[in-house]
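This is the structure I want to talk about, given as structure tokens.
Removed: one protein chain of the complex. Kept in place: all other protein chains.
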Amino acid sequence: MISVYYVLVFGIMLLFGASIVWGLWWALRGGQFSDFQKGAQSVLDDDEPTLRPCDVFPDLREEYRKELARRANERKA
Amino acid sequence: MNQLEQDQGGWTARRAEIDRSCATPCLVFYASSIFWLLAGTFFALLASVKLHHPEFLADWSWLTFGRVRPAHLNTVIYGWASMAGIATLLWLMCRLCRVPLMYPAMLVVAAGLWNLGLTVGTVGILMGYSTGIEWLEFPMPAAFLLFSGFAIVTLWSVATFAQRQAEHVYVSQWYLFAAVFWFPWLYVTVQLLLMLFPVKGIPQACINWWFAHNVLGLWFSPIGLAAIYYLLPKVIGRPIYSYYLSILGFWTLALFYNWAGAHHLVSGPVPAWIVTASIVGSVMMIIPVVTVALNHHMTLHGNFRLLKYSPTLRFIVFGAMSYTIVSLEGSMMSFRFLNEPFHFTHRTIGHAHLGMYSFFTMTMFGSMYYIVPRLTGREWHSARLIRIHFWGVALGFALMYLCLSIGGVIQGLELNQAGESLEKLIAQFGYLDGISKFVEGFKAQNGAVPFLEIVHGTLLWLKLRTVSGVLLLAGHAAFAVLMVMNVHAWGRRHIGPTLFHDEDAADYDRALRQARADLTPANSGD
Partner (left out) sequence: MNYATWIFLGVFLTFAAAWLGLVFFPHEQLSGLRAQKDADSGQVFPPPYSGEALYGRSVYVREGCWYCHTQQVRGGDYNADLARGWGARRSDPRDYVHDAPHVLGSMRTGPDLANIGARQPSDKWHYLHLYDPQLTSKGSVMPPYRFLFELRKIVGQPSPEALELEGAASPAEGYEVVPSREARALVAYLKSLDRSYEFKE
């Protein structure tokens, strides 16, 4: 029983220690850390309506559109 | 139609397909989580009332304080927070891997197992079959059911990840993937060491707190952060401020959080070096926390006005800010001179709700405001109910935190004002005149304050906590109604912004996109 315990403790430790190292190694080798700009953009699909209301209180929709249009104009100016 | 536009149509269709594949299991998990939230709130209120009116429902052994409190903890932790977390995790995983969920029916089975485990466990606690270990009170059969349900979730997450169509692994995926492995690891280890190779006494306490701490930091926090890192950019339409910092934050969290568990046993009957190591780990946590805080803040910078319009953003930002506060507070609380006086007081309960409620629960509410309409294809029905929800829980929580903190500080100073302890505490605050003076006011005059007087001193704050619980309950009820309306199609079929196909959207988009491309080169991508 005791030896099962030791095998378990060290087994789990090695498994998790190794898996985190493997994860880091995999990410480095696979270029996950090579282009941070692209990584940050990856969450936004190309066709996604950025800067358009995609989540808004049901009764504030019109106001929100005006706000966004105002912001767009402001930036243009 | 040129190639580009075709591709774009492809993404929209793909997103819709993914959302459709997730709809049933995620809604089952979400609906169950809300059921358990209401059950947990009910137990919370019972426990809270009993702390100032001990005669309330006192003759029924099933509802004695010592059973209702663990029923509250376990229903909100494993019922509400974990189930809402799992649904969010599954949806985010599919969206980020850009593949639909396979065999969604199996996840409905997982939800069934999980619900069964919770029912068995909660009834077990009320009947008196608690294991007697905090955060792990569920009796063995319930733990087994929970674990089986979770095994399915882990397998499905791995399978989804293995099939991913996305090239880049976004920071949220790191968090989610870690959470999906960490939870079963923690849960199995602790069950084995407490049930199968039962350890006794102090080693058991160490394992107990190693689990209870890690389940917060390695299960709930990663899911909450993953949701924030995904939804913040989505809702405000611009990427994370520093992607580098976000990755750094993930890896430092993975390294340091593990170490912090024994700060729950400061100055207790455990070898001092274990506690010291944990204090160091807790302080090192400032690194990941500050990176996350800075990143969230800078991403939002200049967009704070959007909080008025987007329910998702409101809840998410509330959650993100609370994460920073609770973690910095936690790092402070692990120092010996701050831990010892307030360890066993309501101050700790305040911190606990700042983490599990203000950070995690609010983040989950925000996620559900974004995700559920995409699963059902229907908008939220009532802006008024959303406002009742937000203000009920925001004000309710603020009140709860305030009274637990004030009451807890007074309680801690009174409990520990005998002997030399306050002198030494004051010495720590030497340069902060106000605090030293305040603490000095508690110095023992003629012997220690009798215990019963300390108890009386907390009553006002505990009653106010019950009031805060009523506000929270009102918010939760409003949310439950919204959810029922949405799922049962009482609300009007969506036409507007929550989804992506209103009639004028195309024009509108083109105009805005043009404007954006002209003006913000940094954000426009390649």
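Which chain is which? They are A and B, in the order written, and residues in each are numbered from 1.
The working rule: a residue touches a chain if its C-beta (ideal position, glycine included) is under 8 Å from a C-beta of that chain, and two chains touch if they have at least 3 such contacts.
This structure is a prediction, so every number in the text was calculated from the model and none was measured.
Although it is not drawn here, the omitted chain touches the following shown chains in the complete assembly: A, B.
Touching the missing chain, out of B:Thr24, B:Thr119, B:Ser242 or B:Asn258, is residue B:Asn258. Checked against the full complex, the candidates B:Pro288, B:Pro341, B:Pro373 or B:Gly396 give a single residue touching the omitted chain, namely B:Pro341.
Among B:Thr24, B:Thr64 or B:Ser242, only B:Thr64 touches the chain left out of the display.
Listed for chain B, the residues touching the missing chain in the whole complex are 50-52, 54-55, 58-61, 64-67, 69-70, 128-134, 189, 193, 198-208, 210, 251, 254-256, 258-259, 261-262, 264-271, 274, 277-278, 281, 336-337, 340-341, 343-345, 348-349, 415-421, 424-425, 428, 448, 451-452, 455-456, 459. The omitted chain makes contact with chain A at the following residues, 9, 12-14, 16-18, 20-21, 24-25, 28.
The definition used in the following text is that only the chains that are shown with their structure count from here on.
Measuring from the averaged C-alpha position of chain A to that of chain B gives a distance of 18 Å.
Against chain A, in their complex, chain B makes its touches with residues 7-9, 11-12, 15, 96, 166-172, 181, 185, 189, 192, 197, 229-230, 233-235, 237-240, 242-244, 247, 251, 254, 305, 308-313, 369-370, 379-383, 386-387, 496-498, 500, 505, 508-509, 511-513, 515-516, 518-520, 525-526. Remark: chain A residues 1, 5, 8, 12, 16, 19-20, 24, 27, 32-33, 36-61, 63-65, 67-69, 72-73, 75-76 touch chain B in the complex.
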